[in-house]
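Shown next, in C-alpha coordinates, is the structure this report addresses.
One protein chain is absent from this view; the other protein chains keep their places.
For chain A:
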(Lines give C-alpha, C1' and ligand atoms only; values in the text may rest on other atoms or scores of the structure.)
Protein backbone atom coordinates (compact mmCIF):
# COMPACT_ATOMS: atom_id res chain seq x y z
CA UNK A 1 0.00 0.00 0.00
CA UNK A 2 3.02 2.28 -0.07
CA UNK A 3 2.37 4.86 -2.75
CA UNK A 4 4.76 7.44 -4.16
CA UNK A 5 4.51 10.87 -2.57
CA UNK A 6 3.46 12.29 -5.90
CA UNK A 7 0.33 10.12 -5.95
CA UNK A 8 -0.75 10.86 -2.37
CA UNK A 9 0.10 14.53 -2.80
CA UNK A 10 -1.98 14.89 -5.95
CA UNK A 11 -4.82 12.99 -4.30
CA UNK A 12 -4.76 15.52 -1.46
CA UNK A 13 -4.79 18.36 -3.99
CA UNK A 14 -7.93 16.86 -5.50
CA UNK A 15 -9.53 16.29 -2.11
CA UNK A 16 -8.71 19.81 -0.97
CA UNK A 17 -10.01 21.36 -4.17
CA UNK A 18 -13.21 19.34 -3.93
CA UNK A 19 -13.69 20.38 -0.30
CA UNK A 20 -13.06 24.03 -1.09
CA UNK A 21 -15.46 23.91 -4.03
CA UNK A 22 -18.09 22.07 -1.98
CA UNK A 23 -17.71 24.57 0.83
CA UNK A 24 -17.91 27.50 -1.51
CA UNK A 25 -21.20 26.23 -2.95
CA UNK A 26 -22.88 25.99 0.46
CA UNK A 27 -25.57 28.63 0.97
CA UNK A 28 -24.52 31.50 3.28
CA UNK A 29 -26.49 32.43 6.36
CA UNK A 30 -28.66 35.44 5.39
CA UNK A 31 -27.47 38.67 6.93
CA UNK A 32 -24.13 37.32 8.12
CA UNK A 33 -20.78 37.76 6.48
CA UNK A 34 -19.52 34.30 7.44
CA UNK A 35 -21.38 31.03 7.54
CA UNK A 36 -20.76 27.32 7.15
CA UNK A 37 -18.93 27.90 3.89
CA UNK A 38 -15.84 29.67 5.25
CA UNK A 39 -14.21 26.85 7.17
CA UNK A 40 -14.26 24.18 4.43
CA UNK A 41 -12.95 26.80 2.04
CA UNK A 42 -9.97 27.52 4.29
CA UNK A 43 -9.32 23.85 5.07
CA UNK A 44 -9.67 22.76 1.46
CA UNK A 45 -7.27 25.42 0.25
CA UNK A 46 -4.76 24.49 2.93
CA UNK A 47 -5.03 20.81 2.14
CA UNK A 48 -4.54 21.45 -1.56
CA UNK A 49 -1.43 23.53 -0.84
CA UNK A 50 -0.02 20.79 1.37
CA UNK A 51 -0.76 18.27 -1.34
CA UNK A 52 1.18 20.35 -3.84
CA UNK A 53 4.11 20.65 -1.45
CA UNK A 54 4.14 16.88 -0.92
CA UNK A 55 3.81 16.09 -4.60
CA UNK A 56 6.80 18.27 -5.42
CA UNK A 57 8.87 17.03 -2.52
CA UNK A 58 9.06 20.30 -0.60
CA UNK A 59 10.08 19.68 2.98
CA UNK A 60 10.85 16.06 2.32
CA UNK A 61 14.35 16.34 3.69
CA UNK A 62 12.76 16.27 7.12
CA UNK A 63 11.54 12.75 6.99
CA UNK A 64 13.44 10.55 9.36
CA UNK A 65 14.20 7.06 8.28
CA UNK A 66 11.93 4.54 9.87
CA UNK A 67 13.18 3.22 13.17
CA UNK A 68 12.54 -0.45 12.68
CA UNK A 69 13.97 -2.80 15.23
CA UNK A 70 15.02 -6.01 13.52
CA UNK A 71 13.86 -9.12 15.31
CA UNK A 72 16.71 -11.37 16.22
CA UNK A 73 16.28 -14.94 15.09
CA UNK A 74 12.95 -13.99 13.58
CA UNK A 75 11.02 -15.82 10.93
CA UNK A 76 11.97 -15.71 7.29
CA UNK A 77 10.37 -12.84 5.38
CA UNK A 78 6.71 -13.52 4.62
CA UNK A 79 5.81 -14.82 1.18
CA UNK A 80 4.89 -11.92 -1.04
CA UNK A 81 2.41 -13.05 -3.64
CA UNK A 82 0.44 -10.80 -5.89
CA UNK A 83 -2.58 -10.68 -3.62
CA UNK A 84 -0.68 -10.81 -0.34
CA UNK A 85 -1.10 -7.07 0.23
CA UNK A 86 -4.86 -7.40 -0.07
CA UNK A 87 -4.94 -9.44 3.14
CA UNK A 88 -4.73 -6.14 4.97
CA UNK A 89 -8.23 -5.32 3.76
CA UNK A 90 -9.64 -8.35 5.55
CA UNK A 91 -10.36 -6.66 8.93
CA UNK A 92 -12.42 -3.76 7.52
CA UNK A 93 -14.16 -6.18 5.17
CA UNK A 94 -15.12 -8.35 8.14
CA UNK A 95 -16.46 -5.31 9.98
CA UNK A 96 -18.64 -4.43 6.99
CA UNK A 97 -19.73 -8.06 6.87
CA UNK A 98 -20.79 -7.66 10.51
CA UNK A 99 -22.86 -4.59 9.60
CA UNK A 100 -24.48 -6.44 6.72
CA UNK A 101 -25.50 -9.68 8.38
CA UNK A 102 -25.45 -9.20 12.17
CA UNK A 103 -29.12 -8.27 12.33
CA UNK A 104 -30.14 -11.39 10.45
CA UNK A 105 -27.71 -13.98 11.78
CA UNK A 106 -27.42 -12.54 15.25
CA UNK A 107 -24.34 -11.51 17.17
CA UNK A 108 -23.05 -14.92 18.23
CA UNK A 109 -22.94 -16.49 14.77
CA UNK A 110 -21.54 -13.42 13.04
CA UNK A 111 -18.93 -12.90 15.72
CA UNK A 112 -17.89 -16.55 15.59
CA UNK A 113 -17.36 -16.26 11.84
CA UNK A 114 -15.29 -13.09 12.27
CA UNK A 115 -13.11 -14.65 14.95
CA UNK A 116 -12.58 -17.82 12.95
CA UNK A 117 -11.60 -15.97 9.77
CA UNK A 118 -9.31 -13.49 11.54
CA UNK A 119 -7.45 -16.08 13.55
CA UNK A 120 -7.08 -18.40 10.56
CA UNK A 121 -5.75 -15.52 8.48
CA UNK A 122 -3.18 -14.86 11.20
CA UNK A 123 -1.99 -18.43 10.91
CA UNK A 124 -3.84 -20.22 13.70
CA UNK A 125 -4.59 -23.92 13.30
CA UNK A 126 -8.16 -25.11 13.71
CA UNK A 127 -7.27 -26.44 17.16
CA UNK A 128 -6.95 -22.83 18.30
CA UNK A 129 -9.34 -21.02 16.02
CA UNK A 130 -12.40 -23.25 16.49
CA UNK A 131 -12.55 -23.11 20.30
CA UNK A 132 -11.74 -19.41 20.14
CA UNK A 133 -14.58 -18.84 17.69
CA UNK A 134 -16.91 -20.69 20.03
CA UNK A 135 -15.87 -19.02 23.28
CA UNK A 136 -14.84 -15.45 22.46
CA UNK A 137 -18.26 -14.34 21.12
CA UNK A 138 -19.98 -15.74 24.20
CA UNK A 139 -17.57 -13.97 26.52
CA UNK A 140 -17.95 -10.66 24.67
CA UNK A 141 -21.71 -11.10 24.61
CA UNK A 142 -21.70 -11.71 28.35
CA UNK A 143 -19.70 -8.55 29.03
CA UNK A 144 -21.44 -6.18 26.64
CA UNK A 145 -24.97 -7.51 26.59
CA UNK A 146 -25.36 -8.70 30.15
CA UNK A 147 -23.14 -6.32 32.12
CA UNK A 148 -23.26 -3.21 29.95
CA UNK A 149 -26.71 -3.75 28.42
CA UNK A 150 -25.76 -3.09 24.85
CA UNK A 151 -28.64 -4.29 22.67
CA UNK A 152 -26.72 -6.79 20.56
CA UNK A 153 -28.82 -8.45 17.84
CA UNK A 154 -30.09 -11.87 18.92
CA UNK A 155 -30.77 -13.26 15.46
CA UNK A 156 -30.84 -17.02 14.97
CA UNK A 157 -29.05 -17.98 18.15
CA UNK A 158 -30.27 -15.98 21.15
CA UNK A 159 -28.36 -16.40 24.38
CA UNK A 160 -30.23 -17.73 27.39
CA UNK A 161 -29.47 -14.67 29.55
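Annotations for the structure displayed:
Keep this in mind: a contact is a pair of C-beta atoms (placed from the backbone, for glycine too) under 8 Å apart; a residue touches a chain by one contact, two chains touch by 3 or more; residues count from 1.
FYI, contacts and distances are computed from a predicted model.
You can't see one chain of this complex, but its UniProt record names it "Tripartite tricarboxylate transporter permease", from the set "Indolepyruvate oxidoreductase subunit IorB", "Tripartite tricarboxylate transporter permease", "NADH dehydrogenase subunit E" or "Ribose import ATP-binding protein RbsA". Checked against the hidden chain, the listed residues A:53, A:109 or A:154 yield one contact partner: A:53. If you put the missing chain back, the residues of chain A touching it would be 1-3, 5, 8, 12, 15-16, 19, 22-23, 26-29, 32-40, 43-44, 46-47, 50-51, 53-54, 58-64, 67, 69, 71-75, 77-78, 84-85, 87-96, 98-99, 102-103, 107, 111, 114-116, 118-124, 128-129, 132-133, 136-137, 140, 144, 147-152.
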